[in-house]
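A single protein chain has been removed from this complex, and every other one stays in its place.
Letters A, B, C and D mark the chains as written, and numbering starts fresh at 1 in each.
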Amino acid sequence: MPMLEVNNIHTYYGNIHALKGVSLKVEQGEIVSLIGGNGAGKTTTLRTISGALKPREGNIIFEGEDLGKRKPHQIVHKGIAMVPEGRRIFARMTVMENLEMGAYIRKDKKKIAEDLEWVFELLPRLKERRKQVGGTLSGGEQQMLATARALMTRPRLLLMDEPSMGLAPVLVEAIFDTIVRINKEGTTLLLVEQNALMALSVANRGYVLETGDIVMHDTGEALKKNEKVQKAYLGVE
Amino acid sequence: MFRTWRQRVTFSDIMVWIIGLAIGVVVVWGTISTIQSGKYSAESWFDLIVKGLALGGVYALIAMGYTLVYGILRMINFAHSEVFMSGPVTAVFLANALAASGFLNKQPLLSILAIALLSMLVSMTVAILVERIAYRPLRNAPRLVPLITAIGASFFLQYTFRGFYGSGFQAYPTIDALAGSWKIGTVQLYKTQAVVIMAAIVLMFLLYAIVMWSKLGKAMRAVSEDREAAALMGIDADKIIVFTFALGGAAAGIGGILYILLFPIAHFYMGFIPGLKAFTAAVLGGIGNVPGAFLGSMVLGLIESLGPNLFLDGLGIPNASQLKDALAFIILVFILIFRPSGILGERTAQTKA
Amino acid sequence: MSKRLFVVLSLFVAAAMLLASCGGATSTYTCTDAIGCVTIAPGDPIHIVYALVVAGPNESLGIDSRNGIEIAISDTGGTILDHPVQFDGEDTGCSAEGGQAAGTKLAADPTIVAVIGTNCSSEARVAMPLFSAAGFVVVSPSNTAPDLTEAGNPNNYPGYLRTAHNDKVQGAVAAEFVYNELGLRKAATIHDGSLYAEKLQEVFATHFVELGGTITAQEAVDPAQTDMSSVLTSIAAGGPEIIYFPIFMPAGGFLIRQARNTPGLEAVKLMGADGLFSSDVMEGGGAEIEGFLVSSPLTQGAEYDAFVAKYQEMFGSAPISIFHAHAYDAYMMIKAAIEKVAIVQSDGTVIIPRQALRDAVYATANFDGLTGNLTCTPTGDCADPYIAVYEYHAGQYPPEVIWKP
Amino acid sequence: MQNKYTDWKQALRSGLLGGAIIVLLSLIGIVTAFNKTFIITKVLTFGELLLLGPIIVFSFVAIRKAATKSPGFLLLTGAIAGLASGLVLIALVGVGQLINLRAMFVNASDDLYAIYSYNQTLFFGMILRLAVSGLTGLMTAGFFRLPARIKQALGQALLYIIMMGLMSKLIGTVIASWGFVSLLFEWMFARSGLSIVGAVVIFLLVGGLTYWRYGRPKARLVRDPKKQQLVRWGTLGGLGILILLLPSILGMWFSEILDNVGLFILMGLGLNIVVGFAGLLDLGYVAFYAIGAYTIGVLTSPELGFFNMTFWQAFPFAILVAVAAGILLGLPILKMRGDYLAIVTLGFGEIIRLLALSDWLKPWLGGTQGIQRIAKPVIGIGNFSIQLESQQQLYYLILAGIVIVAFIAIRLRDSRLGRTWMALREDEDVAVAMGINHVATKLTAFAMGAIFSGIGGTIFAAKLGSIYPSSFMFLVSINILSLIIVGGMGSIPGVFVGALALMGLPEVLREFAEYRYLFYGAALVAMMLAKPEGLWPEARHKLELHEAEAPPPQESEPAATSA
Partner (left out) sequence: MENVLVSKKVTKRFGGLEALGKVDIELKKGAIQSIIGPNGAGKTTFFNCVTGFYTPEEGEILLNGRNITGLSPDRVAHLGVSRTYQNIRLFKNMTAVENILIGMHPHLKSWLFGAIFRDKRTMNEEAEALAEAKRLLEFVALKGRGDMLAKNLPYGEQRRLEIARAMANKPHLLLLDEPTAGMNPSETQEMVHFIRRLRDVLGITILIIEHQMRVVMSISEKISVLDFGQKIAEGTPAEIQRNEHVIEAYLGRGAASGLGEAKAKG
């Protein structure tokens, strides 16, 4: 049984039909990338999974349970966390407070402290800055914080929306290194990326989304070699 | 350098400065001539300052409700003045019952705590109900719509409580323990005022601690910064919003009892003026900012208490205290001209663009 | 839609004509009154209305007056000349525009015989032209502005009377009492921005100065104000011996309490007017009430006590304001006048000629009311000019009479 | 079974809630107060309706929410809900017998208990009350089971009876002014409420018509587009004539309401420019109203005796002063954003009122005593002039004002200036970067608003003939703001609808005497909950709201730092 199963979801913004029957699967331990142009519905898909939007049709099954009508905060309790697009850290709170918010749903203080150590080990930059207010971090550090914050919920599935957006090329590599490490330490990942090359390089499997519909699905390597994908998303002419 | 200065300044800036300067000059001139005339003694000034601070303390507790709700929903909760009113107009019955049984003067502290608790509970309940009925369904509506339901709710609450308890005035019993004053040198320090100031400071600190250091308080700040991101952390925004209203309501309810210690008459219409003042104070301090609400309230309390005699009397304006509120608002304009986001407000305009 | 409306209308018209043709009794009396008559068929009620402020921040004034009237109606069995009394009315909001709206609405109702109102003088000034033109007789329980009953003043309309005291009377009495009886020479006054208080303190001040006293300050507060410290401090600087504040609750209560807590005013005498003659002043003033003086008409004795008891029973609280007794008297005066002039026909039909009714009310003399012995002047001042001064003592209501003219 | 159990609980909960609401209404005092106000004379009082209404509503809710749909069960659900409500009432009476509730709740009187128990002995009365409550719930359920056609007919008929019964006094006032025509309708109304015959006639008429029309397609009178055009113009013309004749048809009292509504339309149109077009939240709009009124007062009143101008001589000055005040206020505050602007404008409104009230300016502005004998406008020349005095005459002056102001407002909206305001409202920073001088632009909006409000003030002063500071309370600003939001922000027809709803409503609600603000507040909340976009929203806003959620923000910046 796949960890996450998205079956034929239709999502609307008012009257705008944004997702027209998206289906996808994520297996335990995988990195799955979702690529596509702007307005294709990548972010909408993630927002639907995370509960911020409700699909009018279709269902989302996580570990055998229908997420159906659950609200975003309830979905977090189920073990899905999301690093939203544009990072959206709490800019007026310190790094530590941001991380505490990540651990909001958890009660076990000892476990939280352990995880904090783990996150600091993963992203040592944050440890140096833990007393600093989030808004004053640089873009790359904010991305780290957003990732760390999501990890503090101890998710089994982590959704990441455009982690490389607006970062210096030199940082993009670092972020993807972190992604791979997080995955290696046991977290399953569903990744939405503009930077298709990187996204497909790290992914086990990939989906291509166009105007609200999945048009292609294959392993990361295969998609990278696919001519259509190369032309449309990798910029190879 | 001169060139850039001239480029930056527009006609309207000059006008604004002239207005600001005019207010400043009038205030300073009034102050100087009042002090020179020697009409008031030092004892009088001390007395006014203490009374101003006590009033400011009460405003601060009410202002908390405005500022917390504003922080989280970006809306002015106009019904908050009725939230404030509902506590003391209900608790008066308990107070009178306690007084009739003689318990009030036997155990003043316990009695006041019981009265404050009741007042707090009622205000809290009303705040939560208002949120549930008048605001929650409008979470996604245009910004001004909840403002109108707030006004509607405000009317409804006023006349509901009027219906409950009648339109007369209900006086609180006198508490012997708080009557009288301490003499410090040549000045009198009235016990009530001292108690109110102390209580207000302690309560404000407590509220600040809750907002800054408790888990719920932190969640509250998180929701106020980014509701959706907070939801992604597993924070139930609805619950936190209810908590915010409850906290603001509780502060207003206790504030109501402090207010009643100073002005012991309860009435269904009693919320309007303090509500308006507290709202002004919250804006003055920088709305959405807890220490700002405290500072703004204290400043406003002092202006109201000292202002008419200090600023206007010397100018030869008759019945200066009639213009007390006008003066308070003029000084508000004066402060906002130079600090457009309030005394402690963030400079939001700059970070935008 | 329009079609449906048409059908409805035509059906109405048809039905109405049918009904109208079978009705139609003929009257045996022809009205000769200069401004018309009100005819009340057997079994129909006599319509008396209030025009008082019963909603909004000043409502306690109007509700209290209305309660007074309702007691009067209940005391007289709810009937006049065996006809039931229909008593309703309008909120006037204590504002000119409220007075105009209420006045216009009431003036449009020809069944109205008399109006009890208004509360605030500003309402009277705009509502009276309407009431007067409609032929009503109007008795106000609480207007005190002198111009309303001043001969020749454009604000004095025919048909207007009042049971409340003209400011001129009360202010002067208070000044004389302070100067002659208390022997004080320095006084300060406070008003609350209401027409009543402002005028009263002005009359007081003028009279006091005429007598030879000094006014150290004429201050003002907002009626909704609670913190009086700045005004009291300012007054203290002038060193008055007495502060006269003819205002209302709750501001009056706050002044009483806070005056004692103001440096320099610990020993000053405080005095109010009938606006502060009520039981809530006792509670509002707390322990500081001791020695507080008010000028007010003599409303004491068994009759008034019975009235208060009845009030308590009917409305669940002690009188919430002050003009209930004036309102009670207003109703009683009107009732007496109606009984005097009404033409009762054999079948029970009552015809009330309007001008005659007015004349009868103006002619009220030696009427024994709760507020004293009422006699109306030709311009409509009916209050008993007999004003006494009372002194409050903690735990004692009504307050002690310490001076009678 | 599970379903039935939850439905049971649901029914009980709804019933208890309904009962709680009845108790609330009773303790507020409305039930007692309207115990003698008949909807149908001698049959149904408004008070009794308040005791039954919540039961109907809540048993309806319980039935709607019930998962089990078998007819018998639904009937049972209704009855349970009704009985539950009845039990709450009995509980109140019981508590009232044990302890003196009246020491706290003034309306928990014996009168109330007597109403509850239909003036019977307490024991028998309470059984009766319980039975009536249960029966009401049962009947609601029965009603629910009726065929749709009958349901609608019955529902409409009852609704009409209740509305007409509640408004009978008002309708009576209008009819009374019609002279002999009034005889045609008088039989429908009793001294209080509808007569029984009237109620029956309304029931048959409305019910019958609804039944007859049910399911029939709406007949289009004219299909030809050219003719349709003609019909449209005809309707407009008819409407115009109707508007001109309104004061004569409706009489003095309704003219008074219309005048007040009209004044608020005038000011609403002005505030709509400030708030709706330019997006500046102004809570002190009453200031300019006061300034207009006081300028006319000072310039014309012989009592103060400064100038003794006529109304029209003073009028231009009033506008000038209002504009000057608008600019003076606008300058220091227009750089403030959002809610800071709101509080400062609020303060300005209060400052103006307090200055007018102050003893300091009393020699010039009259202080507490206000200004009296303000000149009324005279129109016409020489012998052919009349002084506009009565509300019916002033109606035309106000109407003319509205026509001019509405014309200007429409023109402004569709101009470059209107566009500029809108851009500023949408995104001030970007608008400024496009070369828009935000201070000058906002100031223009502010000044226009001030003019319209000032005009309103002048007419107000002339209409009353005397003005007092108490007429210029904060509440006026709130009312005007409410009406433009209730009508639909930025929408010009919305101002008309909003003013009718909000200014007309409290006047109509005069029937409820001291409870009118209670109903007004409740209506305000209900209206906004039902139609958050306003009663007649601007086309654009309608679009906005109907796309319930906005698409995800395309920003890459964290939202928090830009807020």
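In the analysis below, a residue touches a chain if its C-beta (ideal position, glycine included) is under 8 Å from a C-beta of that chain, and two chains touch if they have at least 3 such contacts.
This structure is a prediction, so every number in the text was calculated from the model and none was measured.
Chemist: Taking the full complex into account, find the residue in D:Val181, D:Val200 or D:Met434 that is in contact with the omitted chain.
Modeler: Answer from the full complex: D:Met434 touches the omitted chain.
Chemist: Among D:Ile408, D:Leu475 or D:Val508, which residue is in contact with the omitted chain in the full complex?
Modeler: Residue touching the absent chain, from the options given: D:Ile408.
Chemist: For the chain that's not shown, point to the residue among D:Ala293, D:Ala423, D:Ile455 or D:Ala501 touching it.
Modeler: Selected residue, touching the omitted chain: D:Ala423.
Chemist: Which candidate, A:Gly21, A:Gly37 or A:Gly58, sits in contact with the chain we can't see?
Modeler: The one listed residue touching the chain not shown is A:Gly37.
Chemist: I need the residue numbers on chain D that touch the omitted chain, in ascending order.
Modeler: Interface residues of chain D facing the absent chain: 408, 411-412, 415-420, 422-423, 426-427, 429-438, 444, 448, 540-541, 543-544, 550-551, 553-557.
Chemist: Could you pull out which residues of chain A are in touch with the chain that's been left out?
Modeler: Touch with the absent chain occurs at residues 37-39, 136, 138-140, 165-173, 194, 231-235, 237.
Rule of thumb we're sticking to: only the chains that are shown with their structure count from here on.
Chemist: Counting C-beta pairs in contact, which two chains come out on top?
Modeler: Looking across every pairing, the one with the most contacts is B-D.
Chemist: Point out which chain occupies the most central position, where each centre is the mean of Cα atoms.
Modeler: Chain D is the most central one.
Chemist: Taking the mean of the CA coordinates per chain, how far is chain A from chain B in Å?
Modeler: That pair's centroid distance is 44 Å.
Chemist: As a quick test, compute the distance in whole Å between the mean CA positions of chain A and chain C.
Modeler: Averaging C-alpha atoms per chain gives centres 74 Å apart.
Chemist: Quick check on chain C: which residues sit in contact with 2+ other chains?
Modeler: Residues 55, 59, 63, 193, 218, 220, 315-317 of chain C touch two or more partner chains.
Chemist: Scan chain A for residues touching two or more other chains and write them down.
Modeler: Within chain A, the residues that touch at least two other chains are 88-92.
Chemist: Which residues of chain B touch chain C once you look at their complex with the stated criterion?
Modeler: Going by the criterion above, the answer is residues 39-41, 43-44, 47-48, 51-52, 55, 159, 162, 166-171, 174, 179, 181, 188, 190, 259, 262-265, 267, 269, 272-274, 304-309, 313, 318-322, 324-325.
Chemist: Looking at the complex, which residues from chain C come into contact with chain B?
Modeler: So the residues of chain C touching chain B come out as 55, 57, 59-60, 63, 193, 218-222, 224-227, 229-231, 233-234, 236-237, 249-250, 253-254, 257, 261-264, 280, 282-284, 286-287, 315-318, 320-321.
Chemist: Which part of chain D faces chain B closely enough to touch in the complex?
Modeler: So the residues of chain D in touch with chain B come to 24, 27-30, 103-107, 275, 281, 328, 331-337, 339-340, 342-344, 346-348, 350-351, 354-355, 357-360, 429, 439-440, 443, 474, 478, 481-482, 485-486, 489, 514-515, 517-518, 520-525, 528-529, 532-533, 541, 544-545, 548-549, 558-563.
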